[in-house]
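First comes the structure, then the notes that go with it.
For this depiction, one protein chain was excluded, whereas all remaining protein chains were kept in their positions.
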Amino acid sequence: MERFKFILFRPLQLLPVLFGVSVISFVMVRSIPGDPVRLLLGTRATPEVAAKIRAQYGLDEPLMTQYLLFLKNLFQGDFGRSIVYKTSTFNVVAERIGPTVFLLAYVLVMAILITLILSTWAARRQGRLPDVIVRSYSMVGLGLPTFWLGIILIMQFSIALNWFPTSGYGESVAENLYYLFLPAVSITLALSPVLIRNLRASLISEMESDYATAARSRGMSENGIYFSHVLPNSLVPAITLLGINFAWLIGGTVVVEQVFSVPGIGQLMISSIFARDYLVVQLITLVVAIAVIAVNFIVDVLTAVIDPRVHL
Amino acid sequence: MMSKLIIRDLTVEIVTPSGPIFPVEQFSLSVEPGEIVGLVGESGSGKTMAMRAVVGILPRSAHIASGEILLSDADNAFVPSSQQSHLRHNIAMIFQNPTSYLDPLMSVGKQVAEPLRLHQGLTRKEARTEAIELFRKVGIHDAERQFDVYPHHFSGGMKQRVLIAAALACNPKVLIADEPTTALDVTIQKQILELLCRLRDETGISIIFITHDLGVVSQLCDTVSVLYAARIVESASTIELLNAPLHPYSLGLIRSQPESAQRDRPLPSIPGQPPALNAMPSGCRFLPRCEFAIQACKQPSPPPLVQTSAVRSNACLRWRELQTLGLNYD
Partner (left out) sequence: MRAARLLLSVGFLKNNNLTLVLGIFLSVCWVVIAIFAPWIAPYDPIAQDVARTLQPPSFAHPFGTDNFGRDVLSRVIWGSRVDLAMGLGGVFAPIIIGCTIGLLAGYFGGIIDTLLMRFLDITISFPFFILMIAIISILGPGLMSFFIALALVGWVSYARLVRSRTLVLRHSDFVAAGQILGFSSIRIMFRHVLPNAALPVLVFIMSDVVLTILLGSSLSYLGLGVQPPLAEWGIMIAEGQNFISTAWWITLFPGLAIVILALSFSLIADGLAAQYKVSE
């Protein structure tokens, strides 16, 4: 279809963003105080090896050349070696990315469901008790620290009631779902208030919109109007907001992985920072930035699918 | 098939923190089958609110405080207004700004097919065929192809045609047209008015036409009611009202039409502003702006609408005197 041409061209517009991301990653590792070679090799490398690495990464060249070399290495899939794990950073990160992706997907599904249900419940009963409950939750929930919420959930459901494990990831998908339930709940409870506030407000304004009134004048039921007009029109801003919050969501994952000892890249990032394993930190930053860009692209596509007026 | 609509003493109330206000008061109107009735007044006079009450789409804050709305059914028996679904089913409405009254995310065809599927229980396919037929009826060319087009590709006039088609999809006895041409170009205005006339002639539908343009009223309407500050001040046949208005406000409206102005004189206008809903004057509401006001007009309650002949009614205490003066009292 004509209006989906942008799916081909939109990625091209993202090139400058990717370029910026690579510059920031480069500058980041370059700004670390101390000798980068020592950081790459650890403290016990011989001067010969150090010189070899220096040449390989062009560390004696001017900064511009160094950057180009850095890019070249990136394109060749050479992200450097981890000083802690003694292997390529790529392998280290690839091994740990699974639990994080699983947790993110888990949270997205949970958050979307709870947002749809609670927003609808509140908007359809505006000003009544359900609305008051949902609004109170979305107000208090804005200030819920995920890590504290996680600990409280562990206290209640893992220690007191012994329903869920306190940490870990599990082996099978069923186990993953079980182990990551509390982590997912704690992120969802902190993420959904923002989404609920937004969706509730747009649902209410769409219910009062002129085309909803017109549909009402044609004798359509409130349910019919809700599903065929009000909800679709409220989804566009909701999806955009979810996309914006995806970056926040990753931040929440980092913290919650720490609380529940989930072996994901968030936990890896924190431990790498304390171990001064900077190339791992750099690669994770890069991966996450690309993930955010990808998600925003998906949001753009979804928006265009729902709204025929959107062209990119 | 044809129905008569009677609205009796309709009052709409809005409860505000500083007390109730009444955007429509004791509104009465009767519409014969196949008749086009004009509803004239300044913005805020309550014309739209009254009609929204009739269709049952008042804003959340407003409700009908009293009055009844009756629509005769096939056996000529009147169904009371408590059966809201009956009214909604049989009274359809089109609106001033067609753009905002169409769902931007749904194809125009689907929006017409929706009420067809709902009211007549048609399948998706039958509804599509029927909707395309309605598109043709309201003068949308190439109806087959336009079915799947989204509203933003349509011009204002085309959108209004879609809204008319969607209204007709309910198979209504009465169509309420709320300033349907105000937002459109002059040439398109004319087409839409012709379309409404043609629909009336072909289907015998009754039309209530809300407008502030007396020119349109003279072309289109059989009878006309004038509203001022939430109340009807005069009802008459169009010819009678335009040629011999019996209420000073109707007179002021006619005089301030550009068509009736004399070339070398400034366009006369009614001095002052209509009163706000929360600050209604006692007595006749037009009194502060009226050149014919006398002491008796200050009575506590507004003068009631009285029947002055079989087909006319008026709410001015001095209508008899005005009658003897004729249109050009000055």
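As written, the chains take the letters A and B, and residue 1 is the first residue of each chain.
Throughout what follows, contacts are C-beta pairs under 8 Å (C-beta built on N, C-alpha and C of every residue); 3 or more make two chains touch, one makes a residue touch a chain.
For clarity, every value in this text was computed on a predicted model and none was experimentally measured.
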item: Partners of the unshown chain among those that are drawn; value: A
item: Among A:97, A:114, A:293 or A:306, residue touching the chain not depicted; value: A:293
item: Touching the absent chain when the full complex is considered, from A:148, A:163 or A:227; value: A:148
item: Selected residue (touches chain absent from view) among A:16, A:47, A:62 or A:77; value: A:16
item: Where the unshown chain meets chain A, residue by residue; value: 16-17, 20-21, 24, 28, 31-32, 127, 129, 132-133, 135-136, 139-140, 142-149, 151-152, 154-155, 159, 247-248, 250-252, 254-255, 258-259, 269-270, 273-274, 278, 281-282, 284-285, 288-289, 292-293, 296
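Going forward, only the chains that are shown with their structure count from here on.
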item: Of chain B, residues touching chain A in the complex; value: 55-57, 59-60, 85, 88-89, 92-93, 95, 97, 100-106, 114-115, 118-119, 150, 152, 163, 166-167, 169-170
item: Complex interface listing, chain A residues touching chain B; value: 208-211, 213-220, 224, 228-229, 232-233, 306-309
